[in-house]
Structures are given as structure tokens and as C-alpha cells.
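Removed: one protein chain of the complex. Kept in place: all other protein chains.
Coming up: chain A.
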Amino acid sequence: MVKPMVTVENLRVAFGAAEVVRGISFEIARGECLALVGESGSGKSVTARTLVGLTGGGARIAAGELAFDGQDLTALRERGWRKVRGGRIGFVLQDALVSLDPLRPVGKEIAEVLATHTGLTGAARRARVAELLASVGVPEPELRAGQLPHELSGGLRQRALIAAAIAADPELVIADEPTTALDVTVQAQVLDLLAELKSRDRSLLVISHDLAVVARLADRVAVMKDGVIVEQGPTGRVLGAPEHDYTKQLLRAIPAEHTKGTRLSATAPAPPRRPPGEVVVRAQGIGKSFGGRIAVQDVSFTLRAAETVGIVGESGSGKTTTARIALGLSAPDTGSVEVHGQSWAGLDRAARRRLRRDIQTVYQDTLAAFDPRYTVAKVLAEALSVAGVPRRSRRERSVELLELVGLSPEHLSRRPLQLSGGQRQRVAIARALAPEPAVIVCDEPVSALDVSVQAQVLDLLEDVQRETGVAYLFISHDLGVVHHACDRVLVMKDGRVVEEGPVEEVFRTPAHPYTRELVAAIPRLTAV
């Protein structure tokens, strides 16, 4: 029998008193891709780091067996690890922006691997760096090699990181969330790149919270929860016929085409839908440029009460600029935005402030959205005071708002850091609801959340809409989320709306080539 590339048996990792990996076992065969799937805090990243001996300070590691190509990793000293790291195991960390040295050209980071693990000299290394960058699909590799990470787009950075990981042609590549924070078409390209590695008989360990990403790439899937692998097996079997409840729950929570109109989380069904009401926001031919670069051009849309309009597009397509103009935070160069028939342009300061109560926001970064020293009670009281609610009824109203978003009065005394990401987003929604607005602009509201929390928040947004009749302008790069949550959608590219219409129509029979490209790039579970 051929020895497996990686053997992990009863691995336990603890930091202090907290055991984050609690006895997991798996194997990776040569030329095989194993996906470790789980939500934040499940211990999947710690497991990956342990395989390259970089678990972190203060970690206690115990294992029945921890072997790479028959070599016992637990017996390795620092010098031995250095040969393995980069040379035989390539490691791609998540978020290339912070995983590349911001002060060094990306080419140097790749050359470093070559200098450490190969006998190549200066000129040969430079040539190899360019070859590697070209092989991962970076255009103009010689030029790019000399650039700093921040001068590259997210996709190019991620590729440079992959190029560094595979520079010394390692037998195993570990990729920790390799496609998080990437636009859907770029994500598809990176996944193809990793799939190609596998075809060259290299082994792959992919860490991800995204089951759809995993479905495209992995031969086998291991689902992790609270430091334990609850289920593992061939990808088709685990995703097609899951046995464990947690796997089923994860699968059900993924918003996509087929989940439209259904509940993502295991909560009570929503109250009945209201029909769309009168027009609350009307944008006509808005355009804006920054220093000669066109950010938004000729964008028009209407948003009715109790309706959700989605704006999709990749980074830099003008989604956020459109939202800022709709909010009256940024004045358009051309065109106008009316809220309740009043144009932002025609109002004085006091009138703008009054109108702003009618249009609220919920952002992606739940931690940055609050003053870290404010309690939930203070956050809500502030929003209510702006809304003109008298002091004596603020507490009562705060409790009502919390109950509306599925929290309870006990959360009033908490500060942002004492809440989970999902709870913080619920508070953000409660705060947005405080002045009883007609519209909430949701800018990537669930992008930073785990899939099961995302499911709860998406369900909550729907419940709130049915309860209050609020309209949503819903900005997202995740087409699955948009498909699930929106009634109508605008597809933006390079500042223009290339296609718009009812979400079903746009996604099922896309008319514009760019929309077709986007829809084709969505990782799908149904492909399994």
C-alpha cells in the first residue's frame, strides 16, 4: 500500500487551558485534495499551522501520529522544520494583503523561497520568479515582481502568495481560506490554479468556511466543529448526502438560487410578505468622478417600500459610491437622488439631517461600526435621541428594538467586544431601525459572517422587512446572497449598470456578457 502524504491521528492542540483541537484524525493521499471545512473558531486554521510547526506561542501539541511522507513531524527540531517549510510543504495564508510583507516587492518574497530551498543564483532566481508569476496567471510578471503588495489587486496578491508557496515545488500545499475576500471571477481563477496543482500529483489541504468553494476542488471533505471532525468522506457523499446534523445545517444555510423564499436558519417562518409600496428612493442618471477617474456613470434606479434592490459587481465597480450618493453623503456630479420625492441637492443642512433619519445604513465590519467603549444601551439610546425619542421612553424602545432583532434586554449592558459578530450585526440593524427609517442601505452586511450566522442575519433582515415595510438597498459581491435576498438587481461594472431587472430573470437568463461571466463563476454545490 502507498504511504499517505499526511497522516494525522488523534491530534490535540491547546492554548493554556483551552483545547482548540480535540483529537482529530485524517489522512491525505498523494495527489489528493482534502478540504477542512468549518466556521470561525472550529480549529481548522490551528490544525493547518500545526502541520508546518507554526501553531503559535504557548501551544501544547499532542498526537498519536503526526507524519508527513513517513517522517514524524513531532520529532522535528527547528532546523528540520526549515527544510520542510516552503521546501516540501507550501503554505498559503488567508488574506494576501497582510500575509505579504508590505515593505518588500512581491518578487523578493518569492525569490526568498528559491534562495532558501534551491541552489539558484541571482539572475536565475529572477527569471524563475517571473516564470512562477506567469504560471499563476499574473500578467506582465517582470513588472509585477518589482511592485509592492499594495500596488497589486487582491487577486494578483493572492496569486503572488500562491506563487511563493509553490516556488520550491513542494509535495503538499496548504491553503488557508485562499479565496476569501476575492471577487467571484477572481475566486474562480484561483480555484482553477489550485486544481491544476492537484493534477500534477501534488497533495492539497484546503481550509475554508465556504462549502461551495470546497465542492469544486476537494476529493474529500472533513467538517470541523469545536475542534472535532464531525464528519468526513468523499466530497460528493458529504455534500450530497450529509449524515451529521451540523453538516446538514451548514448546507442548508448557504444562500443561493434554490433557497429563495425559504428559511436559511432553523427559526420560525416569517410573517407574510407585503406587496411593494410607493417609491421611496429614486436615482436618476447619477454620475461621479474622482480626479478624472469615473467612479459612477449614468446610474438610475427606483426603490419601493418593502422591496429589496441588490447592487452586485466586483471591487471598484462603483457599488459603494452609488450607496454614498443615495445616502446624501456624497454629491453626484450629474443626476439626482430623491428620497420621498425630496432631492438631496435642494435641501439645506437641517432638512438634510431630518431626511437622513429616513435612510439608515448597516455595514460589513461589525466591530468598526461601534465605539468600543459604548454599551449596547448607549448605542441605541444615542440613535433614539437623534430620532427624537424622549429620554424616558428610550429604554423601553431599545428593548423593543433588541427583541425585533432577536436579542434580549440582557444584551443592553454589553460592549461590542463582548458580543459575537452575528450579535453585533443584529445590534447594527437595531440601531438602523431606531429612527423608523424608510430605507436601510446594507453594504456587504453578511460578508464578514460565518455561513450559519449569515443565514440567521439574512432571515432576520427578511423578517424585519415583513414586519416594518422597510426597503433595502443591498450591496454585495456574493451573488448567492443577492439571489436569495433581493427582488430586483443592478449589475455594475466599471461604474455603469450593465444589466438590471428581477433577480430571477437576470441570473437565470443573463443578457449582458459580463453578467453571464459572473453567473458562470459562482461556485455551486449542485455541480457535485
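Here is the rule we use: a contact is a pair of C-beta atoms (placed from the backbone, for glycine too) under 8 Å apart; a residue touches a chain by one contact, two chains touch by 3 or more; residues count from 1.
We adopt the following convention: contacts and distances are computed from a predicted model.
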{"item": "Hidden chain of the complex, named as in its UniProt record, picked from \"HAF family extracellular repeat protein\", \"Cytochrome c553\", \"ABC-2 family transporter protein\" or \"Peptide/nickel transport system permease protein\"", "value": "\"Peptide/nickel transport system permease protein\""}
{"item": "Among A:V2, A:L103, A:A268 or A:A350, residue touching the chain not depicted", "value": "A:L103"}
{"item": "Chain not shown: contacting residue from A:F26, A:F68 or A:F91", "value": "A:F91"}
{"item": "Residues of chain A in contact with the chain not shown", "value": "49, 52, 54, 57, 78, 81-87, 90-91, 93, 95, 98-104, 109, 112-113, 116-117, 148, 150, 161, 164-165, 168"}
